[in-house]
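Got a structure here, written out as structure tokens. Questions coming.
The complex appears here minus one protein chain, its other protein chains still in place.
Labels run A, B and C following the written order; every chain starts at residue 1.
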Amino acid sequence: MNRRDFFKIVTTTAAAATAGCRPAAESILPLVVPNEQMVPGVASWFATVCRECPGGCGVIARNRDGRVVKLEGNPDHPVNQGALCARGHAALQGLYHPDRFAGPQRREGSAVAPIGWDDALKIVAEKVTALRQAGKGRAIALVSQLEAGSLGALLDRFTQAVGARPRLALEPFGYEALRAANRVTFGRDAIPYYAFEEAEVLLSFGADFLETWLSSVGHARGFARMHTFRDGRAGTFVHVEPRQSITASSADEWIRNTPGTEGLVALAILKILIEAGAADRKFADAVAQIDVKQAAEASGVPVRQLVQVAEMFGRARPALAIGGGVATSGGNAVATLTAINLLNAATGNVGKTVRFGPDSAFGKVTPYADVAALTQAMANGEIELLLLGPRVNPAFTLPGGLKFADAARKVSLVVSFSSLPDETTALAHVVLPDTHWLESWGDYAPREGVLGLMQPTMNPIRDARPWGTTLLTLTRTVLGTEEGKGPLPWATFEQYVKSAWEPTVGANLEVALQQGGVFKDVAPVAVTAKVAAVDAAPPKLDGDGGFTLLAYPSLRFYDGRSAAASWLQEVPDTMTQAAWDAWVEIPAADAAKLGIARGDVVRVQSSQGAIELPAYPSTTIAPNTIAIPIGHRYAPYHLVPGGLGARESRPYVQAPPTTMNPVALLPAAPDGASGGVPYLAVRASITKTGARRPLAVLQATHDQEEREIAQHVDLKTAREEALRGKERELEPIGMYPPQHYPNYRWGMTVDVDACIGCQACAVACHAENNVPIVGKAQAAYGRQVSWLRVERWAEGTADHPQNMFLPMFCQHCEVAPCEPVCPVFAAYRTDEGLNGQVYNRCVGTRYCGNNCPYHVRRFNWYNFEFPAPLDVQLNPDVTVRQLGVMEKCTMCLQRIIAGKDHARDEKRKVRDGDIMTACQQTCPTQAITFGNLKDDQSAVAKQRHSPRAYHVLEEIGTRPGVTYLKKVVREHAPEKPPAGRGSA
Amino acid sequence: MPATTETVLGVFAHVDTTVRALEELRAKGYHDLAVYTPIPVHEIEDVLERDRPVSRVRLFTLIGGLTGTASGFLLTIWSAMQWGLITGGKPVASIPPFVVIAFELTILFGGVATLIGLVTLAGLPRFRRSPTFDRRFTNDRFGVAVHCAPERRPSVREILQSAGADEVRP
Amino acid sequence: MNDSPAASPTFADVNRDVLETLRPPGNLYFGWMCIVGLILTCGILAWTYQIYMGMGAAGKRTPQMWAMYITSFVFWIGIGHAGTLISAILYLFRARWRTSIFRAAEAMTIFAVLTAGLFPLIHAGRMWFAYFLLPYANQRYLWPNFRSPLVWDVFAISTYLSISTIFFIVGLVPDVAAMRDASTGWRSRIYAMLSLGWEGEHEQWRHYRRAYGLFAALATPLVLSVHSVVSWDFAMALVPGWHSTLFAPFFVDGAIFSGFAMVLILILPMRHFFGLSAYIHDRHLDAMGKLILVTGLVLTYFYICEAFTSWYSGDVFERASLFWKVTKSYAWALWLMYFCNCISPLILFSGRARRSPVVLYVVSILVLIGMWFERFNIIVPSLGHDFYPYTWGIYKPTIWDATIVIGSFAWFFILFLGFIKVMPSLSVVEVKETLPPPLKDAARAGHH
Partner (left out) sequence: MRPKAGVGVLGLVLLVVLIALALTNWSRRPAAARPSAQPINFPHNVHVGTYKIDCQYCHADARRSDYAGLPSVTRCMGCHKITAADRPEIKKLADYAAKGQPIPWVRVYKVPEYVYFPHKAHLRAGLKCQQCHGPVETMTTVGADTGPQLPNDFLRLVGLRPTGPPLSMGWCIECHREQNRTRDMHAPLDCVTCHH
């Protein structure tokens, strides 16, 4: 009986007595024709390619009874090697988004009405035909996202066939400057492969490569291999950025510079290296005019520090310097990146850690300058038909100065192929929804040599058609050709894509689909660097506000295309630990001067416009600089307005009064040298509005207050202990004999040194375990249900603020404080070392929640809802918890049961690696390990006995089943836990 | 006992007169007495309880209490063994916490048993009012009912009256 | 007996005066009933809403998974201590001054426990499964976890309620018999049924007195155990500020302290409105005032011990918890508690204050406020600043949980108001026992 039934009974006992309260009979429908691929109740996996960003990671989708319920990284795919980021997981919520277009839509004025496919296609076809007949094919424009595969080729064929303008591949983060710099230095208009895994020292100039830069999951894998402490070895990572980002937090040395001076820093380092003889002398010309002292002054980085970094960088064989991020997207971006290229070239890294040949697909992005030109053409009335591909949202992602929306209103027919409503579909006259990529055929080549194949992982749940198929139909109608004839003879996109695979895949289609693609190594191409003087002076900024505006892509939402996923909104930003809302990061000193406290709404004004956001004062941002994450959008589900009868559990916040998009503050003009978007372009002023919009900050304090939750050890000690072993500490003393585990004892280890705070594990846990979404108000009030949270603990001194990321979840204590206080045995210890939680036995006294020193037990304060069709995504192997029930991490019990079942089928015991928890599986840096502690040979048991191992709050004596490995801090960090604190 | 007995009731207003009557009656060998008092009176008890054993209620209490202790331990240990679930690393049959349950059940069973003892020994509930009862006895009057052979009635009346009864009947 | 004033009432006066309290009530009484009933209705509606919406309707959160409901639960259990303490412990100690107040105090105990007993239900996330806590044979072969202090609570409180009720009812039997004989008509018939045919025959008195003594002997350790067990809800947990061996005596003392305050709050208006000054003398008030003073001083001592051990332990969690409570978000509640519980009773050092109903009344109300906040300060701030800094937070009450807590007071008072009009709120028998027994010689002497 559930609560609703109970309520019915207490209110209408008489009615219940007569009605009989018998559960309604349920129908079960057998298949009409058996499906060979599917056994009801048994999951099948389909490999495809993640299209949430241009990174192109391989994913495998778990299909249960015809519905995809979980995504995982494809272990065979060379880009992500099994890992998947938070956004990748959240793709499922795009698939099952309640607001997905049910079918084609037509907008007249502000009224949007459904329309049939034939009618909708007719409108578009007539327009195309009319324009062609009028000889105005150039008035047709097609904008897609980066389509590095067959679809891109098909789109180009289409534009040629109808005589339209060349297609634009619009990516808000297009790395035009990187290409331009490579053109300058190496004469190649390409983005190379960066071999993080082979670098000994990594020097990053603002590149947020663990968040969004190029291919973050792949980089994280490589970074973990070079940087994580293993057997006494660990690489070093130095990061130069004006604010402490998530990437900066993983750095051994974070150098806070003045925005836009990265090029100067790079050149200064190169100069020091050349003067010290640690770099190729022939590059001396490039740095002839550089004065290290002046550079130090301009950048705010002391000479001493520059020398230290230079020494470290020069000593490493090989090293790797990269540049990117917002700070290197200003007017001097090409110069800055050229300087970094020279640094790499002068220290012999090109060809080793910087490899041209396996070039990135990002090289195929249309520069922003062309997009700006198109917008201008639209504004001039030169465009009469604008076709916008799925996931393209120029109305949101293009700089506010461009006024894309105004330009789009001048176009007589705007057609969008997006499957979800957004700022751009609001401008479209006709929407022809594309199938979600999980429902589609396709392919994607993220870099040379890697061709990921996409196949439908389930049947479309909405009346949507693949974009390619729609265009093929359209072309046939327009050209009046029949199927099989003409320039586009294929009937469907599936046919087209399979014919496109014919030469590469051949007869091995099935194998290739299973593997997720065709992968081969591409040999690096030799390049020579052109030495020329570089003027990397800081860029001139637009406007006269007091603060340099840094608009940076968000780890969770990228350019905003993932913002509709409630998982990503619910999981906080790792740095601020703020969920659901955006904020403006203001230097704490300036905030204090202006009387701004956290949560005060602040008006940020630039020459291009103004936005209002809650403030987040921070001590880890360069002075006179403010930072706002890009991508925070609200896509509220269509909800019934709340009233007394409505549930308070409605988790989704309403749209805020003004936009939160910092891109709206940017000027239209592209960067002259590269044609990219100048994200570092304006100075902004901030004023307090007087309103308050408190942020849902989940972490009360980043100060550990002497708790030693996240621990660290210095590299020297760690090395010594790794080589010589560590003195065994005393076994914990207990009143009772230790527990006996007859078969297995499951346990986990988390390497704090490896964790980069990317939140992938938290989102994977949401997806795997049917963890509900609570919304901003509830999250702000400590009622989140997330089983796993990634905590940020600030350490270090004011000069050297450092962060430690610590994923925290149920510790599965052997002497668990939560268990003996439960009056009904809902919490108990299993004989496999887990803390069981029996939901249907739970009465909801919440005593366990109080007594858990880690506070990882989560309570269902309401019946949190999964608005249809998001409920289809629910994992059928995990109970959906009812109101009034306590829940927590189960170490993915359902996976353990499945693993044991599988082993028993094969009449053997579970082997190490058979079972992976959802968080472990997805971790890009493999910071999480799960396994049988009883097996001495298992990875988890070995790590548990590592000298770095510790338990959180060990002194309480809970004897957790989860062991943490201390973070290894490098030379520059102080020897002892400091007295000073980082940011709060 | 003769086939028929008669009951003589003396109603007193004072404790000392009641006690005097009782002493007299006992001295004369009348032991079949029923004394009604609005409150328990020590002096009367002293007279009447000289030859009676202490109330057996306490036996009920003892047995009830011990049963409670035993069932407390039995219930907790036996039910814990049903599944043998471990919580907080403590043994399945962990005695210290079970002492609490045993203690509470000791008190509970002891109390209930005392109540049962009281009800049975005091002859409660009484559905019919005994003929010698007078409603003044719960207010401010004391009653002495003497059961005697019919032929002894006058002498009993005499004793009661001379002791100072306000009223003697029949 | 010889210390009774010259103009002491006779046995018949007692019957008459007590019967007088049961006369049909006046408008004032019904006015109070209406107000209290209205508040109770609000409380019930709020609870209904909470069941419908879920526990989120109350202001609880991580880390304060417990808040006002458990605060009020402990508060009411504490209130429930005075009655049985007076009837059992003071009975065994033969403290004569208890006789005129113990009936009201016992009734208060039962109603307080009945009120307290509601809170675990209100508090449970799925109260419709609260019966899982009872040890009953079921087809699932499942039993409660007897290691959990919450199950101890179930046993301690149900035992306490049962024993207190038995004690109370047994005490009422002779009194109800007196009411039966003093009233007429249907009232008399109802009382006749309820009195079980009690006649006051010596054989009945003999067992009665023995049984009563035994009940008192059983109830005495029970009184001490109940609040000890309730205190172990906290002391058995790990939370800094909870995990303390001090808690059992500390809670018992606090319970007596607040219980006596509540007794005064109930007795003083009764004495006033029912004109019971002849039975509830100033020396009774004086005795209770002394008890409040003593328990208050002991409580102050416990507070000092608690703070000292937290500080002197050097334990990082305990210290942080203490300093936070004393200085941060909830400091107002802590200092309010110190004022109410430690400072305000000090006025009772003055004999005149102890005999002044107004002073006593004010002090009692302050003590109740202080004791409610004591439990609040144990639960909410301790949880708000425990081991794990990530989840530290501030609890904010909502309209719903506040209404339910206020409604619980209405529930208590409606029970008590009902009681004083149907049952003798003064023990007829025991009051008579304290009066000089009617002696013929003494009477004669008096007439001369």
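Here is the rule we go by: a residue touches a chain if its C-beta (ideal position, glycine included) is under 8 Å from a C-beta of that chain, and two chains touch if they have at least 3 such contacts.
As the structure is a prediction and not an experimental result, all values here were calculated from the model.
Summary of contacts with the chain left out: across A:Ser329, A:Thr375, A:Thr890 or A:Gln920, the touching residue is A:Thr890. Looking at A:Arg179, A:Arg391, A:Arg556 or A:Arg841, the residue that reaches the missing chain in the full complex is A:Arg841. Of the listed residues C:Ala124, C:Leu194 or C:Leu383, the one in contact with the hidden chain in the full complex is C:Leu194. The residue from C:Leu114, C:Leu246, C:Ile394 or C:Leu439 that touches the chain not shown here is C:Leu114.
Interface note for the absent chain: among A:Asp831, A:Asp912 or A:Glu954, the touching residue is A:Asp831. Listed for chain C, the residues touching the missing chain in the whole complex are 107, 110-111, 114, 128-129, 131, 136-141, 161, 165, 169, 172-173, 176, 194-196, 415, 418-419, 422-423.
Along chain A, the points of touch with the absent chain fall at residues 1, 5-6, 9-10, 13, 16, 21-34, 39-42, 825, 828, 830-832, 834, 836-841, 877-880, 890, 893-894, 897, 901, 904-905.
The rule is simple: only the chains that are shown with their structure count from here on.
Counting hops only between chains that touch, chain A reaches chain C in a minimum of 1. A centroid comparison over C-alpha atoms places A as the chain most distant from chain B. Chain A and chain C have Cα centroids lying 58 Å from one another.
Mean C-alpha positions place chain A and chain B at a centre distance of 81 Å.
The set of chain B residues that touch two or more partner chains comprises 83, 85, 87-88, 90, 97.
Multi-chain contact residues of chain A (touching two or more other chains): 817, 820, 822, 825. On the chain B side of its complex with chain A, the touching residues are 83, 85-91, 97.
Chain C makes touch with chain B in their complex at residues 10-12, 15, 135, 141-147, 151-152, 155-156, 158-159, 162-163, 166-167, 170, 173-174, 177-178, 180-182, 196-211, 214-215, 218-219, 221-222, 225, 229, 232, 428-430, 432-433, 437-441, 443. Interface residues of chain B facing chain C in the complex, by the touch rule stated above, are 13-17, 33-41, 43-45, 48-49, 52, 54-55, 57-58, 61, 65, 75-76, 79-80, 82-83, 85, 87-88, 90, 94, 97-98, 100-101, 103-105, 107-108, 110-112, 114-115, 117-119, 121-130, 133, 135-140, 164.
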